[in-house]
Each structure stands twice: as C-alpha cells, then as structure tokens.
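A protein chain is absent from this complex, but the other protein chains hold their places.
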Amino acid sequence: MKKIVLAEDNTTLSLLLKFRLEKEGYTLFMAKDGKEATELIEAHEPDLIITDIMMPFISGLEVISHVRIKLDMDTPIIVFSAAGQEEMVLKAFNLGANDFMGKPFSPNELVIRVKRLLTVVAIS
Amino acid sequence: MDTSTVKIILQILHFLFFGYAFLAIVSYIILSIISGKETLEYLKKNSFVHYKDILSSAMSPSITIIAPAYNESLNVVENVRSLLSNHYVNYNVIIVNDGSKDDSLERLIEAYDLEKIDYIVNDKIKTKPLRAGVFKSKNPAFEKLMVVDKENGGKADALNMGLNISKSKYVACIDVDCLLLEDALQKMIKPFLDETDTRVIAAGGVIRIANSCIIRGGKLIDVNLPKNLLVQSQILEYLRAFLLGRMAWSRLNGLLVISGAFGIFDKEIAIAVGGYDTNTVGEDMEIIVRMRRYMEEKNEKYRVSYIPDPLCWTEAPDSYKIFISQRNRWTRGTIETLKKHRKIGFNPKYGSFGMLSYPYWLIFERMAPIIEVIGLIYFAILVILQEVKWEYALSFLVLSYMFSVLFSIIAIYSEELTFHQYKKKGTGFKLVLLSALEPFLLHPFVLYAAIRGNFDYFFNKKKKWGNMVRKGLATT
Partner (left out) sequence: MINYQPLISHFKESPLLIQIAWVASCVLITAIILLSIYLKIMRYHLRKKEKENTQFKNEYEASLIEYLYSGDALGEMNATQESIIQKIKVSVPIKAKRKIIISVLYNLMNEVSGEMSDSIKLLYYKTGLIRYALERLESKRWHIIAKGIGELTRFKIDEVHHKVSKFVNHPRSEVRKETQLYLVSLFRFEGLSFLNNLTTPLSEWAQIQLLETLQKFDDQQICDIRPWLKSTNDSVVLFALKLAQIYNQFEVQDTLMELLSHPKKQIRITAIQVLTHLYGVEAKELLKANFNDLSLEEQICFFGMLEKLVMPTDEPFVEKYLFHKNFEIQLLALKILKSINIDKYMGLSQTATNEKDSSMIKLVNSL
C-alpha cells in the first residue's frame, strides 16, 4: 500500500482529503504543521508528500527543502497554494516540488494528480 | 509663623493630596469606561473580518520586521525561526546583530545557510558602522531573512540601522526574544490600511507575559499562570494597563508610548523624524512623542493606533532585582522623554496631545511616585508628632485599597469577556486573590524602582542600562 504524508493546517480540509485518499487505497499520515510533516516523513518514508505552502512555524517551502537537500529524497511533492502566492509556487518548484494545486481546488482533481505522480514513479 | 498660618498651609496640603487622589481615581474610572467602549467597537469591527484573505495577498503592503539582538546566542536561532513563520506574504526579517560578543552570528550563519552579500547602506540615519557586513541565506526557503552585523551602539542604534536598510513601507520593531503569533502582522497592519483620511503613523499591541507558557515550534501551545508571585502580579498589572488604560488612550488618540517589544511604524515618518534617539533609555516612548510632534507641527491628520489582541508574548523579569532595574530604566526613559519635549506640555498648539496626553503623563505617571513618597513622609511626620487623625487615615486607606482591588477585578473581567487567555480551572480564583495581594507584592517595588529612577536620573547620570538578564522562553 502506498504511503502519503499530508501537511495541512485546516483540519476540516485535511480530514476531507484523508477520507478521499483512503478510499482510493492509500495510507495517510496527517501533519498539522511543517514540523510534524518533516518528522512523519523521516519516520515513514512515504511515497508521496502533499503539503500546504502557508503553514505555521515550518513552511511548506522548508519542508520541500528539507526533503530534497537534508534528506536527499526524490519523493514526489504536491504543494497547495492560495491565490496570490504565485511567487511562492515558483520558489517551491525551484526547490524541487513536482506539482501544485491552487486553492480552492477540487478533491477529485487532487486524486487524479496523486495517481499520476505515483504511477510515473512506479514506471521509472 | 503663628500656628494659624501653619494650619492653613497644612489644610491646603491636605486638599492637594486629597484632590490628587480623587482626580487619579476619577481618571481611572473614565479611562476604563472609554476602554470598554473602544474594546466593544473593536470586537464588533473585526467580528466579520477574514484575515486569511489578506494574508496571502501579494498586494498587501510590505513590512520589515527589525529585531536587534545583543548576545542572544542561546535562543537566537529558534527566535528567528519563529519570526520567519508569520502568516503574511509581503514581509521580510532583518536581524541586527548589535556587536554581540558571543557566537550569535556564527550560529545564524550555520543554521540558515547564510552568505555575505555586497551591500551599501543608505545612512539616512547616522549609525555605528557595519562590522562583518550583511548576510542572506543561500536557501530560498529562508529568502525573507537578512542578518546585519554591526558594531555595538545600543538598541536604538541597531533599530536605526534596520530602518536604513529596510525597503518596506512599514517596519515592525520588535525584541528578538518575543514570540509573535502567526497572525500578528496582519492584525497590526489593518489599522494602517483601514483609515482613509487620517495617516496612521504607528500601531502598538498588547504585550502578554510568556513565563510558564508552553511554546513549541514557535507556537503558543498552552497558556499558564506562572507560580512566581512577582510574575503573576505583573500579569495583572499588564492586564490593567493594556486593557483598561491604553485602549482608552487609543480612542482619544492620545497614546504616548508603544511598547518597544512590538510596534509597527510608518517608515517614512520614522525616518523623517530621524529615527530612534540613541541618547535615551526610553527610546520606544521618545520616538512616538517625536513622531506625533512632527505630525502636529506639519498639521497633518494622524493617529497612533492600538490593537488589543494578544499577539506578542514576552518574558517578564522573575526576580525583584531585575524587575527593579527594568522599572528604574522605564522611569528614566519617561523623565527624559517628557523633559526633551517639554514644549508640548500645556501648549494648545499641539491640541489634545499637548493639553491632555502630555499633562496626564506628567501628572499621573511621572509625578505619581514622587507625590506618593511625599505623602508617606508627611504621614510619618504626623505619626511622630502624634497628629494623625486615625479615623480619617484608616477609612480612606481601606477605601483606596478596595478601589484598587475592584479595579483589578474589572481588568480580569475585561480579559475574560474578550480574549479569555487563562482558561485553566482555578486560575480565576488565583487572579482574584492576586488582586487583593498585588498592592503589597508589586506596588512597593514599583514605587521603590521609580524613586531610584528619579534619583539616578538627577544624581547618578552615568548610570548605564540596567541589564535585563534573559532566560529565554521555555522552548522544547
């Protein structure tokens, strides 16, 4: 079973996504902030990371840089961003994010992107 | 002199004491009523605001957080991290390392992957020169951070360096060891953007006491009432001062001081008045008075705003020694500021600033400890001469004590009804008990420190900054 770490500080949204992704057969690890996310990533070595950019204490950007530079992992990363954060999204890509979704987004679309990223990895 | 003249003089003296006390009490009552009104208005105004909308906007105005650091090696890395995690898009952080003798700079370079960059400072305000230079991070995740290493020149000088370097429209000057909540910048910037015909030149916030609170990952996890009675008393004192005092002055547009721990300024005005004064120990009060004076003299409509939300948490002194030296410094700062801007006092040209705020500060803040001591000495003489009318003395002592207890309880109420930060069971009772004890636990020391401050100001000019020993916030 594929493992996903999801970092998102809006509890309702993360609950919603958890249900949605579990229905697709993934195992979810939930983090409320960047710090929890990095801890979960180190502990579980997930197949995919989904993170919000704006998070308390350790931002999504730092999570990405932690994964790519400190941990040197090439786990696919999807970032969420709100409107007006285009600059942050660019930075996220520079740091090594694979995909991004602007809020508000449709959870179904997220599932499609998750599947795509996970299969691409499987082939390569 | 015959006895009747003496009697008349004494009568007048009694009246003056009585009048002063009476006016002080009336002013407290009036101020707390105004505060109540203003707080309600504030809560109403912001009950439907969605700060989240604005935080992500790249169109929001730029803010620079300027945090001077002097020998903060112990916590500087953690503290910077907390400053970098604010929920506002358009901001950056300048840490001014004010000639620290410890390894603060090395620690920052190591933790944030810093490298030296070429930089030339536009010294609109004269400051001490750069030492190691200006640093930025190689890691784009810390792009907001800039570290400036300069020669030691004191807090005001470090802040001025930050003002010179900042490219933002607004600057937030803070103590590096303060914990800023993540929505602090959005809430503090709102008054600047809300006004349409009045220029907001500065905004200050409530300072809350972080001792014994649990902070994890730059976030306030749990608010506790500390065990230390001195710190507890200060909590009560801050509640009174911020919730009942400053809120009212904000309504009257008469704020003379924004705590040096956290305040936002319109950079253009702050630079136009020449930045912080490096020759006073009360630079945080002095700059506000100077900025107000500047606006009054330019005859422009302006405001100094104030936000009652608990956004900034800091460590309060937990030993009497440090506490006294802190208050001693505050007293000297007040004296220096008021003296430097004497011209404003009772000068109708400065409107309510000159006719209300300044006189109030002079009479009820600056002079209060002196008058109290004179009163005590006078009372002692009467005791020695066995001239005390005990009935009067006792009844009024009880009355004023009751008043001060009630006033504290009202402050507790305004806290409970608004921000309700101390949620734990049993804390309410402790706070009430504290209201009864505080006049004995804190007030004598406040008075002593203020008198020491006066003494040092007039007779001990060389007195240096009181050293505030930082223990650092409890980080786990």
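When the chains are written out, they are named A and B in that same order, and each has its own residue count from 1.
What we mean here is this: a contact is a pair of C-beta atoms (placed from the backbone, for glycine too) under 8 Å apart; a residue touches a chain by one contact, two chains touch by 3 or more.
A quick note: this is a predicted structure, and the numbers were derived from the prediction, not measured.
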item: Chains in view touching the one left out; value: A, B
item: Sole residue of B:409, B:437 or B:451 that reaches the chain not shown, by the stated touch rule; value: B:409
item: Touching residues on chain B - with respect to the absent chain; value: 44-45, 47-48, 50, 52-54, 56-57, 59-61, 118-120, 122, 124, 190, 192-197, 391-392, 395-396, 398-399, 402-403, 405-406, 409-410, 412-413, 416, 420, 423, 425, 427-429, 432
item: For chain A, residues in touch with the removed chain; value: 10-13, 15-16, 19-20, 23, 83-84, 103-109
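Following the convention adopted for this analysis, only the chains that are shown with their structure count from here on.
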item: Whole-Å separation of chain centres (CA-atom averages), chain A against chain B; value: 41
item: Residue ranges of chain B in contact with chain A within the complex; value: 55-59, 81-82, 84-85, 87, 89, 139-143, 182, 217-219
item: Contact set on chain A toward chain B in their complex; value: 33, 35, 54, 56-59, 61-62, 64-65, 69, 82-88, 91, 94-95
